[in-house]
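The structure is given below, and queries will be raised subsequently.
Here the complex is missing a single protein chain, while all its other protein chains stay put.
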Amino acid sequence: MTGYLLRRIAQAVVVVVLVATIAFFLIHLAPGDPFAAAVENPNVSEGVRAHWRDAYGLDRPLPEQFVRYIASVTKGDLGWSFSLQRPVLDVLADALPHTLLLMSIALTASFALGIFLAITQVMKRGSATDRIISGVSLLFFSTPEFWLALMVIVLLAYRFPVFPIGGMVDPVTHSSLGPVFRIVDVARHTVLPALTLTLLFSAVVARYQRASLLDVLPSEYITTARAKGVPERVIVRRHALRNALLPVITLFGLAFPALLTGAVYVEKVFSWPGMGLVIVNSIDTRDYPLLMAAVIIGSILVTAGSLVADLLYRAFDPRLRHEG
Amino acid sequence: MTEPLLSVENLRTWFHTGDAVAKAVDGVSFSIGSGETLGIVGESGCGKSVTALSILRLVQQPGRIESGSRIMFEGKDLVTLDDAAMRDIRGNRISMIFQEPMSALNPVFTVGDQVAEVARIHGHGSRRDAWNRAVEMLSLTGIPAPEERAKEYPHQLSGGMRQRVLIAMALIMNPALVIADEPTTALDVTIQAQILELLVDLQKRFGTSILMITHDLGVIAETASRVVVMYCGEVVEEAEVDTLFAAAHHPYTEGLMHAMPQLSEPRARLNVIPGSVPAPTDWPSGCRFRDRCPYSWERCEREHPPLYEISPTHTSRCHLAVEPEHRANPHPPLVEQLGVSV
Partner (left out) sequence: MKADITPAVGKLRVFRRLMSRRSAVAAMLVLALVVIPCAAAPLFARYDPSAQPDIIALRSQPPSFAHPFGTDPFSRDVLSRVLYGGRVSLAVALIATLVSITFGTAYGAVAGFAGGAVESEMMRLLDALLSIPRLLLLIAVFAAWRQLPLPAFVLIVGFTGWYGLSRVVRGQVLALKGQDFVASARALGAGRARILMNHILPNVLTPVIVAAALGVGHVILLEAGLSYLGVGVQQPQPSWGNIIQDGSDQIARLWWISFFPGVAIVVTVMAFNILGDELREALEPRQTGAG
C-alpha cells in the first residue's frame, strides 16, 4: 500500500512538471515573449523588476530560465503577481479556500442529487419519469456553464431578486454584521453559484450512475438477491448501488477538472473571489506568473483528485482491499 | 399420489423481442411431492433454466409468463400472486441455488451478511440473531471455522466453499422447495461429489423437496427419484429414474444416455447427439427433435407428438409409442444427411 502510494505520488509529480514545462514554453515562445515583456511593466517597481531579472535569469537562454523557474517553484516561490503587486502564493492562498468551499458544496450536492435521480430512474426504468429525468440531464449536460450562470442571475437575482447578484459577501454591510449573520450573508451569496454548478454536475452524475446501475442489474448476484425475496427498492439501493458506485467513484476523480472548469466560468459570472476569478482576471492583465501558477495548481488538484478517487475505489471494492 | 407440493401446469414463458417471439418454455407440466427430488435434464437452451426462474417469477423483461400457465404451490397460484406475497415465498418457502457460485454472490458484501440477509428479510429476530443463524447454517454446510469465514468476501473463498455458502443461503429459512440450477457444473469433479452428497444429506435432515436442474444424467442418477427430460421448451419424457436408465423411450433421452461418459470404457469415444438445439424463435413444426433423430419418419414432420403414456409413471413425446416398428431401422439423422456441421 505504501509502495503503491509512493508510486502514484511520483507519477503525479511527473505530471505536474510536464504541465509546467508545456505551459512555460508555450507562453515564453509566444511572439515577443510576454513573460519577459511583463517584467518591463512600469507598474512594477524597479527593485522588484531587477530582482526578477536576476532570479529568473531573463537575459539567459530559455532552457536555463526554465530550470530556474522550476527550481524556484519547488522551493515554494511561485513568483510575483504584477497586477496585484503581491506574491502569487499569497494571492492563490487567499483564493483557493473560496474555490474549495464552492466546489465541496457543489460536489456533495451533485453526487447526492445525481445518485438520487439515477436510483429514481432505475426503479421506474422506461417510465415517463425516467425519460423526463434523462432529457433534463442531457439538457444540462449540453449547457455552457457561463451561460447557465448568466440565466440564473437574470432569473433569480434580477427578475425575482431573491439572491444577491455576485460576490461572496455583501460589500457594504458584511463587516458590521455579527458572526451568525456573517455566515448567513456568505450562505446567501453561495446559493446561486453553488446551484449553477450543482445543476450542471448532478446531470453528469445522474447520467453516469444510471448507466452504471443498468450495467449491474443484469448480474447474476442481483437475481440471487431477488430469489432471496429482497424487495426491488433494496435491490437497487443496496445490492446494485454498492457495485454501481465503483465506476461513479472514478467520476469523482474526473469531477475535479470538470468542477475547476466550471469554477472558472461560474466564479467569473458571479464575481466569486476564488481561483477561477483570479485566473480570468489575469488574462486581461496579462499576469503571466499568476497564470502559470494557476495552471500548476490546477494540475496538482487534478492529479490529487484522481489519486483520491483511486484510494476511494480501493476502499469500496473488497476485492482490491485485500491485495498488497 | 397425495396433493403435490408444487404443480406446474402448461407453463409457457415467452420472450418478446421486436417481431420475434422466443418460446423458451412452451407448455411444460410437472409436479413435485413433499420431500421428493425431481430432476429436469436437457441440453443448454432447452428451457430448463427459464422454467426454474419462472417458478420464482424471476424472468426479466422481455420475458413473460403467458396467461393460461399455472404454478400451484401450497394452494396458491404463483403466476397470479401479488409482488409482496411472491417476495414472502422467495428465499423463504422456495429458494434457489445457482450454477456459478462466484457470480451468484455479491462481491461487495461478506458471505455471512449475504446469508443472514435472508433471515433478516423473512425472520423476526434481530440482526444479531440473523447473523448467528447464518453462522450456524454455514457450519451445517461443512464450512470450517464458520465464524471467521462469515466475515470474508466471496473472492476469498474457494469455489466449493462458495457453493456451500449458496446452499446455506438457500436452506436458512428451511424452505419447502429448493431449486438447484446446475449446482455443480462450475465445480471440480471431486468437489461436485461432495456438494451433491451435502445436498442429499441436508434434504434428508430438513425434509426439503428439491428440483434438480442439470444437463448431466450422472447428477440425476445420484440425487433424483423421478426425472423430466426437456427439449425445445417441452417435456419430452418423464419417468422414475430407474425406469429411465433401464428403458428410456424417447430417442432424445437415448441420445443423452449415449453421450454420458462410461466409467467402464474410459477410452471410448463420447457419443454426442448430432446437430444442436434449434432457435427458440423458430421451433420446427411436427416433432421438434426430428432433424436430429435416427428414427424419424414422415409422420414426425406432419404431426406434433403428444405425451404418450408408456406406463402409469412413464410418458414420452414420441410417435414410437404407437408405431414402435420404426425403431428397427435407424438412419443417419437429417442434419447429417443435409451436411449440416455437427
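By letter and in written order, the chains are A and B; residue numbering begins at 1 in each of them.
Here is the rule we use: a contact is a pair of C-beta atoms (placed from the backbone, for glycine too) under 8 Å apart; a residue touches a chain by one contact, two chains touch by 3 or more.
The shown structure was predicted, so the numbers you read here are calculated from the model rather than taken from an experiment.
Asks: Can you say which of B:F15, B:F30, B:Y153 or B:Y252 touches the chain missing from this structure?
Replies: B:F15
Asks: Give the residue, chosen from A:L6, A:V67 or A:L139, that touches the chain omitted from the document.
Replies: A:L139
Asks: Decide which residue listed in A:V73, A:L102 or A:I153 touches the omitted chain of the complex.
Replies: A:I153
Asks: If the hidden chain were put back, which residues of subunit A would touch it?
Replies: For subunit A, the residues touching the absent chain are 11-12, 14-15, 18-19, 22-23, 26-27, 30-31, 34-35, 138-139, 141-147, 150-151, 153-154, 158, 257, 260-261, 264-265, 268-269, 279-280, 282-284, 286, 288, 291-292, 294-295, 298-299, 301-303, 306.
Keep in mind that, in the parts below, only the chains that are shown with their structure count from here on.
Asks: Using mean CA coordinates as chain centres, what's the gap between subunit A and subunit B in Å?
Replies: 54
Asks: Residues of subunit A touching subunit B in their complex?
Replies: The touching residues are 218-221, 223-231, 239, 242-243, 316-319, 322.
Asks: Which residues of subunit B touch subunit A in the complex?
Replies: 53, 56, 58, 60, 87-92, 95-96, 98, 100, 103-109, 117-118, 121-122, 153, 155-156, 166, 169
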